[in-house]
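In this view, the complex is presented without one of its protein chains, the others remaining in place.
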Amino acid sequence: MKKQQAILEKDKKKESSEEVVLELQDLNKSFDDNHVLKHFSMKLYKGENLVVMGKSGSGKSVMIKCLVGLMEADSGKIIVMHHDITSLNQESLDILRADIGFLFQGSALYDSMTVRENLEFPLRHHYKKLGKNVNTETLVIEALKNVGLAHTLDLMPAELSGGMQRRVALARTLILQPKIILYDEPTSGLDPITAKEIIILMQDIQKKYNTSSLIITHDVDCARVIADRMILLIDGTNYAEGTFEELSASKDPKVKAFFKQ
Amino acid sequence: MKNTNSQKIRLGLFVIIGTTLFVLAVYLIGQKQNMFQNTFTISAYFQNVNGLQKGNNVRYSGINIGTVKNIVMTNDSTIKVDMNIEEGIIAHIKKNAIATIGSDGLVGNMIVNIVPGKGTDEVIADGDIIASYSKIGADDILSTLSVSSENAAILTSDLIKITDAMIKGKGTLAVLLNDTIMAKELRQSVTNLKVASRDASNTISEINQIITSLKTNDNTVLGMLLNDSVSGQNLKVIVSNLEASSKQIQNVIANIDTTIVDFNSGDGAYNYIVNDTTLVNSLQSTLKNINEGTDKFNQNMEALKHNFLIRGYFRKLEKQKEKEERKKQQ
């Protein structure tokens, strides 16, 4: 009930502002003969948690990488905060990227650096965004406190557990205070309890900084907890869209297959 | 990035030591090649540089004093060799110094040897050209010739002693008289000696002719060589040696002739000779030596004939003989 209310509230917000922070239009991407994305379109509204679900190899990761310019789409438009990133040069793309946080599937901590250096790394180039008088030390400690790992400051990533690594990675994503956070399988490779911790953390962050989140997952539990809205990515297209409840109640066999467990 | 400072220090040390080693190596090599010293240049002309290359060492009386800077053909038979010489050595090289090309060791690099000239002269200056001496095949033969003429001189002095002893009546006359083989040998060797000395005097006169003809034709390469270079001097010395030794040989022959005459007249002290077997033995070995010596002498003469310098001359002679014979036949 509560959740539905929240969604309703958000829907109202959307109706009033209708602020789209991220939009994909007619995105196509293929590797040789394998057409991963076919005319994929979606919108991410400000302050919402959008979950994109799909089978492995359905092009979720490809889609999210196209969003930040790590991959180039064959055709289509990617509009992030009113900028079409396909037409941006490297410099403006970097500036834009400071507003997009990206949590990678395997945490992707730099394993030759300590936790502190990992967190400082994004600041090297994006410090301008935060103002010149920022003390990186306090920023790093604050970000680590947010994920409850302030004591790991001088450890190497290899010395941390998978869950801790994921949290450090989250802290690294958050240190630039992004407006949009992209999560690539945030719970993959973690046990259910740790996964839950991460999900709670994600929700906290969302509340605290009022960020918009795009979460890519195939984990139904994760989607149930966090999703304001869901998109099912099947055969490279936007197959179904709606709240978790709407989709889980769907009669479509392909949609049903996701929730049957 | 733990211990960044100590890493930086170690990296710094690594780089500094490495660079120092490199610079040191470059410096040492450069020093060997006189790159960092003030040098001056002298040149010499050669007919043949025997594979000398740029960068080969230049030695003065055996000390390395510089390197070959450049080798250029100036015309179809002359090669100009420029040499970088250390400035410090300049005071010791005189203008009459002579450059030769030799090799460093049996199979070593070629080097330029600068030999001080005879007598005194002005100190050399930058850009000077010094005389050169090209090694040519004649050299070797001439040097062996001088050795054999020395041998001949020793031989003849021995012979003189023996013949002196014979003349004074100490000789081994009876033995010699009875021992016909010995007498024959003696005669044989005497005739050999005669032939040899005749050959020698012929050759000498021929060589003299060549030299005089060369002297008159100063413009020819050979003339230049013989007049200017050490080999010419050597040749002259050897020729005079040869003349001397052949004169000695003639003396010996005369002595022996008189002894033989003495033999025939029946004079002499029989008793001495009968008892003095050692003398006989030594005489026999001396005769053998004389034979060998004359053989060698003849060989040398042959070699001299084949030497390219003089070969042409002998060939001419042969050709002339052939022509004359042909004329006679016709």
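Observations, loosely collected:
Letters are used for the chains, namely A and B, taken in the order the chains are written, and counting of residues starts over at 1 for each.
We take it that a residue touches a chain if its C-beta (ideal position, glycine included) is under 8 Å from a C-beta of that chain, and two chains touch if they have at least 3 such contacts.
In this text, contacts and distances are computed from a predicted model.
Candidate names were "ABC transporter permease", "ATP synthase subunit b", "NADH-quinone oxidoreductase subunit K" or "ABC transmembrane type-1 domain-containing protein", and the UniProt protein name of the unshown chain is "ABC transporter permease".
The chain not displayed here makes contact, within the full complex, with A, B.
The chain omitted from view is touched by exactly one of A:Asn34, A:Ser87, A:Ser112 or A:Ser161, namely A:Ser112. Among the residues A:Lys29, A:Lys60, A:Arg97 or A:Arg166, only A:Arg97 touches the chain that is left out of the figure.
Taking the complete complex into account, A:Val68 is the one of A:Val21, A:Met42 or A:Val68 that touches the chain left out.
Mapped onto chain A, contacts with the missing chain fall at residues 65, 68, 70, 90, 94, 97-98, 100, 102, 104-112, 121-122, 124-126, 172, 176. By the touch criterion stated above, the residues of chain B touching the omitted chain are 1, 7-8, 10-11, 14-15, 17-19, 21-22, 25-26, 28-30, 32-33, 55.
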